[in-house]
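Below is one structure; the comments refer to it alone.
All protein chains but one are shown at their positions in the complex.
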Amino acid sequence: MDAKELIARRVAREIRAGMLVNLGIGLPSLVANYVPQSLGVFFQAENGVIGLGARPPEGMENLGLTDAGGGFVSAVPGAASIDSAMSFGLIRGGHLDMTVLGGLQVDEAGRLANWKVPGKMVPGMGGAMDLVTGAARVVVAMQHSARGESKVVKSCDLPLTSLRRVDLVVTELAALKPTEEGLVLLERAPGVSLKEIRDATEADLLIPGEVPEMELA
Amino acid sequence: MDAKELIARRVAREIRAGMLVNLGIGLPSLVANYVPQSLGVFFQAENGVIGLGARPPEGMENLGLTDAGGGFVSAVPGAASIDSAMSFGLIRGGHLDMTVLGGLQVDEAGRLANWKVPGKMVPGMGGAMDLVTGAARVVVAMQHSARGESKVVKSCDLPLTSLRRVDLVVTELAALKPTEEGLVLLERAPGVSLKEIRDATEADLLIPGEVPEMELA
Amino acid sequence: MKGAMTPQAAAELIPDGASLMIGGFMAVGSPERMIDALVARRLRDLTLICNDAAMPGKGVGKLISAGAVRRVIASHIGLNPEMQAKMISGEIDCELVPQGTLVERIRAGGMGLGGVLTPTGLGTEVEEGKRIIEVEGKRFLLETPLKADFSLISAWQADYVGNLSYLLTAHNFNPVMALAGKTVIAEPESIVPVGVIPPDAVKTPGVLVHHLLVRAGR
Partner (left out) sequence: MKGAMTPQAAAELIPDGASLMIGGFMAVGSPERMIDALVARRLRDLTLICNDAAMPGKGVGKLISAGAVRRVIASHIGLNPEMQAKMISGEIDCELVPQGTLVERIRAGGMGLGGVLTPTGLGTEVEEGKRIIEVEGKRFLLETPLKADFSLISAWQADYVGNLSYLLTAHNFNPVMALAGKTVIAEPESIVPVGVIPPDAVKTPGVLVHHLLVRAGR
């Protein structure tokens, strides 16, 4: 299993029946593959649909039905079209049960940075700032390190996405729970030792007596 | 011709082709009777329809299609349903070309009072404050006096609806144009003398050299 | 997927003293069966947030006549003489709000905005006790967001996901109130199978609706 699949399968376990969930583009969008249809979960794409379904067969795509990455999707039974004002009204107003986003850095205060690398990459925040500020639950799904540097840091040096403390961070090594006291090491990825996690992490971690292995969907 | 018909027929002449117009309940609603269909005017009712039409025949009314007074109406071809947020967004945002409202008092500054008589009658402002604040053009349609007292006063002693100077006041005696300098007597009702108007008016009027008679629709 | 419940069962969810947003404009687009069940339950000390006080015997007017209401936030109460009398006697506190401000305050509450900056009401009694914020040289009243314990709304079609569509002037405050109640109960004219309402016809997404009432006569 590669890192991305592992992360997606762990995040999928956070999703409960009947939730409204927004999945960011890239890694987070893989989560949908591991959520059983029987849960009756509705996926929202912030560009304007509640009830996102799979990509249609070749030739049956419609230019007017895409996800937030511009990819073709379908609409499940019970889907609803919404404009951008309603879409972000739902997000900012706390009606979105969960958002899953990628990250560039998360720090000991549980703050996320994911929209800008000054001087290098300025894609813009898109909907990320509203999602992190407004969603009932924020889950960050990201690889633990990039180019040999830990993305779980003492304090973000990249521009913040929000002051809000995220609710869960899932990497291919660990599940971390930001709390008022700091980052709690909640679970280890299968076969990963505490030492491996500590060595790969710049931030100080709070490590309980027992750190179970992740269960995956 | 009674006073109300005269006022309605004078106000009707203010309406131009293609306008979006809101008519208040009561006297103002009579104006629609004198606007030729060929003008392509759309009437808005602030409770949620653009393209208000006549009351349907007995037995063909629908409980879900009424004007702001709760009376049954129809929808003309090209009508649109709007919710209250859109309705008042159009009004406040200056997209409404004209509103015609009743009045309790108008003063020399062109300010309207029409929502409250302290200690006697407190119906509430409903949509009136938004209409007077936001409409591109505000026309007050009211009788010149009530219970022997002039409704065109030096300064409103009833609570104001808005600080905004209204654009035209039409009574059964006169058409008055509020300006920065004061209330200009624009037109006399047919057969009414300047003296009759002055005698019936508490406010000081600015009277040009020539005051023509009203033309009616 | 949501099951539908009777108005009586829905009324049981609502305690004395609750704040209720109730849709409708002169009772057009009001959830009448829900209101009847509230009257039958003899609730007390309710706060109503609604466009108007309707008339005796119709819409929210029935709750006012029944003595169930302690406080009303509305834009117009002129067609309900009982409401007028109860306001003057002090039985009901009444806050009068311009209609466009009222709907935006509810929307702000439902959409996580901190308030409404509106020119409506400047220089009138509505301004009293409120902050004025100047933006780019223009003055605006700061009006605060509104939320409620329950939103009781009326709709045209629903499906069992809770998606709602509305009919003509029966839209009014219903779609906005669906955003701002901690619990949202919808009374639809009809309930259709999931997938029957086209996505573009849905005006209130089902995720906002917690309970549906069974259709009339069921």
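Labels for the chains are A, B and C, by order of writing; each one numbers its residues from 1.
The rule is simple: a contact is a pair of C-beta atoms (placed from the backbone, for glycine too) under 8 Å apart; a residue touches a chain by one contact, two chains touch by 3 or more.
Keep in mind the model is a prediction, meaning the values are calculated, not measured.
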Worksheet item: Wait, the hidden chain, what does it touch out of the ones we have here?
Response: A, B, C
Item to complete: Could you tell me which of A:Glu108, A:Asp130 or A:Glu187 touches the chain that is not displayed?
Response: A:Asp130
Worksheet item: Taking the entire complex into account, which one of A:Ala45, A:Val76, A:Val153 or A:Ala189 touches the absent chain?
Response: A:Ala45
Discussion item. Take the complete complex as the reference. Which residues in chain B touch the chain that isn't displayed?
Written reply: 20, 40, 42, 49-51, 75, 77-82, 86, 88-90, 92-95, 134
Practice prompt. Against the chain that's been left off, what residues of chain C make contact? List them.
Written response: 104, 108, 112-119, 133, 135-136, 138, 140, 142, 144-145, 165-168, 199-201
Worksheet, complete the sentence: Absent-chain interface residues of chain A come out as 45-49, 62-70, 75, 81-85, 87-89, 91-92, 116, 121-130, 133-134, 159-163
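The rule we apply is simple: only the chains that are shown with their structure count from here on.
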Discussion item. Taking each chain's centre as the mean of its CA atoms, which one is most distant from chain A?
Written reply: B
Worksheet item: How big is the gap, in whole Å, between where the Cα atoms of chain B centre and where those of chain C centre?
Response: 29
Discussion item. Need the CA-centroid distance for the pair chain A / chain C, whole Å please.
Written reply: 35
Worksheet entry | For chain C, residues contacting two or more additional chains | 107
